[in-house]
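As you look at this complex, bear in mind that one protein chain is not there, while each of the others sits in place.
Each chain carries a letter (A, B and C) given by its place in the written order, and its residues are counted from 1.
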Amino acid sequence: MAHEQHRQLIQTLHECMEACNHCYDACLKEEDVNMMAKFIRLDRECADICGFLEQALMRGSPFSSDLAAVCAKICEACGNECQKHDHEHCQRCAEACKEIA
Amino acid sequence: MAHEQHRQLIQTLHECMEACNHCYDACLKEEDVNMMAKFIRLDRECADICGFLEQALMRGSPFSSDLAAVCAKICEACGNECQKHDHEHCQRCAEACKEIA
Amino acid sequence: MAHEQHRQLIQTLHECMEACNHCYDACLKEEDVNMMAKFIRLDRECADICGFLEQALMRGSPFSSDLAAVCAKICEACGNECQKHDHEHCQRCAEACKEIA
Partner (left out) sequence: MAHEQHRQLIQTLHECMEACNHCYDACLKEEDVNMMAKFIRLDRECADICGFLEQALMRGSPFSSDLAAVCAKICEACGNECQKHDHEHCQRCAEACKEIA
């Protein structure tokens, strides 16, 4: 079945979504949220598209590859931003995003 | 703000999402669901991406145009299928999809 | 059909989702994002559940009333916070949330 061919990608998306949501949550609790505004926005964009693609892959959507291309672009943007920042949650998020991209 | 520039598109997406969800609901109640399997699947794909793009536009996502390109492709596929079918809910869905595509 | 009985609620949810997403977007651009962290989080919670309930109503989900109860609670929390703040986007969001709640 479709979702078995994509098991590895689904797992990677799941981890990226988790890292992005964690980073989003942690950024909103940082002392200087201002510096974090860009990450907060990108974390959400990234978590949302990862979750969307994950469901699409799981149900064998005929549009998975189109969605995957957009997802890779968003993950790359999010990873590039997050790696600029020292927080451990940002670094972990950056790695997860790069893995997808 | 971003969401005001896109007000017309947001409204059209909203109507398409409604038509697709209505068509999905109605197809699942038809006597011959077998004939409807393809529509059921496409209706869901289409409603989901319309809802996703709608939210992205509303929050000024920097990836709106990438998502819009995928959405247009899915709407076109859904519209092409639905127009083949006489049911009023399919015809309404086809029109709404074509409007987006 | 189910979605017609709920047309008024669907429209109100749509407007609330729009106000929340707009407020989220605007809060992330404010000079003092720190003050806004709580709104940013609630705006997202609220926009997400409104979008989810909207789709559920549109497809005649048998769980619409359970989802509506959770949605009302989240809208109330978001409206209560946003009304404390003078920004026009917060006030507009508060009103839309109260309308649902």
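Definition applied: contacts are C-beta pairs under 8 Å (C-beta built on N, C-alpha and C of every residue); 3 or more make two chains touch, one makes a residue touch a chain.
This is a predicted model, so every value here is computed, not measured.
Asks: Could I get the residues of subunit C that touch the absent chain, sorted low to high?
Replies: Residues 41, 45, 48-49, 52, 55-56, 61-63, 66-67, 70, 73-74, 77 of subunit C touch the chain that is not shown.
Asks: For subunit B, enumerate the residues touching the unshown chain of the complex.
Replies: Residues 28-29, 31-34, 36-37, 40-41, 44 of subunit B touch the chain absent from view.
Asks: Could you pull out which residues of subunit A are in touch with the chain that's been left out?
Replies: With respect to the unshown chain, the touching residues of subunit A are 1-3, 10, 14, 17-18, 21-22, 24-26, 47-48, 51, 54-55, 58-60.
Here, only the chains that are shown with their structure count from here on.
Asks: What graph shape do the protein chains here make by touch: line, ring, star, complete or other?
Replies: Per interface graph, the chains form a complete graph.
Asks: Specify the chain pair with the maximum number of C-beta contact pairs.
Replies: Greatest number of C-beta pairs in contact occurs for B-C.
Asks: Of all the residues in subunit C, which ones touch at least 2 other chains?
Replies: Residue numbers touching two or more other chains: none in subunit C.
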